[in-house]
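Of the protein chains in this complex, all but one are displayed in their positions.
So, chain A:
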Amino acid sequence: MSGSLVAIIGIIVFILGYRYYSKFIAERIYKLDPNYVTPAHRYKDGVDYVPTNKYVLWGHHFTSVAGAAPIVGPAIAVYWGWLPAFLWVVLGTVFAAGVHDFGTLVLSVRNKGQSIGTLAHRLIGQRAKLLFLFIILILVLMVNAVFAWVISSLFVSYPSSVLPIFIQIPLAIWIGYAVYRRKTRMLIPSLLALVVMYGVAIITSRVPILQIDVVRYFGGEGASGLFGLGATSSAFLIWIIILMVYVYIASTLPVWKLLQPRDYINSHQLVVGLLILYLGLFFTNPEVTAPVTNTVTDVSWFPLLFITIACGAISGFHGLVSSGTTSKQLNKETDARFVGYFGAVGEGVLALIAIIAVVTFFSNTDQFVATYSSFTEAGGAGLGIFIEGASQLASGLAIPPEIATTIVSIIVVSFAATTLDTSVRLMRYIISELGVEYKMPSLTKMHVATTIAVVLSAVLVLLPEGSRGFGSGGYLLWPLFGTSNQLLAGISLLLISIWLKRQGRNYIFTLIPMVFLLFMTLIAMFNQVLFQWSWFGTNSNSLLFFLGAIIFGFAVWIILTAISALSNNQFDK
């Protein structure tokens, strides 16, 4: 089967889902009203509440939710063959993610543009708010650790991407100041920045001396490095420390100084990346060499597939964006369908090309099976295979492979870095909020909260041992990241269901994805914790056991809350 055909089938299902299913949800379930006065009009202040054209808002929403996660997840999940990953991405987007992203947006618009956290407090109660805060805390902690691992491992594997990434920082600060002080438009400076970055990438791909290869500085893979560690382990350690210092600074600066200007440059990269990959795919039209389904003996696809691919199929993080910023800018309530549902479709399209890049990379099925020999191997190798596969697609546009590899790794690192910045900042806010909640004023201080966030994340990313030694086991945390993300989506779907029930409407279409997600996460964590990570499991690991048990506890908590909230009639008043 050809890769283009897989893409076309996926895109057709997305279009049908948007055309028919989202229309049904909009008209019959959420009952959107074009005359409803949205928060953007009611509380218009020119800052947070601004009525915005739906196409502009969709673009903004999509670039805010798209990141490295819909790339990493599918790259690992093709371990079970391309069909399970493909089906979950396509059907998950249509029946779960679309309904979830669209629903959180509508729910927030109907409730003064409030965020999911506040809505949890209002719809269920104080304890639900705490539950929500803890789940996000776990989620952002996982995000920090996983994405720090993604960036460090790419810096170690593709040293030519280091310099262009670090050049982005002064360029972003320059754009931030240019826009703030001189009120210039950001389009031209950010495009210039992109040209400079890619120009540097072309040079570093060709000139080895400009590749910041820390492993080579220590004397190659087998050499010894710092504190008696191997060269690769030391390189990981150095990159993690540099990253953590960077995120500390980035997440305490005002957002317009560094974070946002980097976001624009990265939005260009999203467009460039999608264009290169899809055009490359249609020009080269490679054959899918991965097996349709892969017979494996170590870990079953059920239920691990559903938490390995979180973003790209359904992601609770989108609900935070929908209810946090997008809902305050929605011009008409009927626009929610396009912005929310189609935003999820955009993410699905990104996950789809990630699957195709990986499954068309190998020249034959045996090679695929040899590389994806176990789930652990898939976790360690997936991202690298995506980069190689994506550069192979880019060769269809006559881009030399070494330059394509550098540019694709820059794109993935940039996405991961943006997510990391945002999530460390988010973690700082949550720690402060918990400080207020539990009356610990010292936690509310910016530098205390940021230090806790950064140190916890650094410890978490350094602990798991991977194939490349110390600190390279970040991918072991990936299923935990997926689980906490799905739990967050579960809470959002629960809130939407409660709201629909109170309105006297049919809430089965949000309840089914919720039950599905909670069931999968519960089973997955139960299996992993008991049969893999516990002291009598096959891969005994006390850190993963501890984290998995906490997440399992949260899943049970949400289910109990859901049952009591949905069955208790006092909520209907």
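In this text, contacts are C-beta pairs under 8 Å (C-beta built on N, C-alpha and C of every residue); 3 or more make two chains touch, one makes a residue touch a chain; residues count from 1.
Following the convention adopted for this analysis, contacts and distances are computed from a predicted model.
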{"item": "From \"Ion-translocating oxidoreductase complex subunit C\", \"DNA helicase\", \"ABC-type quaternary amine transporter\" or \"Xanthine dehydrogenase YagT iron-sulfur-binding subunit\", the hidden chain's UniProt protein name", "value": "\"DNA helicase\""}
{"item": "Omitted-chain contact residue, chosen from A:D263, A:E333, A:E388 or A:D421", "value": "A:D263"}
{"item": "Residue of A:L91, A:I242, A:V255 or A:L397 in touch with the missing chain, whole complex considered", "value": "A:V255"}
{"item": "Residue in contact with the excluded chain [from A:G59, A:G384 or A:P400]", "value": "A:G59"}
{"item": "Residue of A:Q211, A:T252, A:T325 or A:Q503 touching the missing chain in the full complex", "value": "A:T325"}
{"item": "For chain A, the residues touching the chain missing from this view", "value": "46-48, 50, 52-53, 55-57, 59-60, 63-64, 179-180, 185-187, 190, 254-256, 260-261, 263-264, 267, 325, 329"}
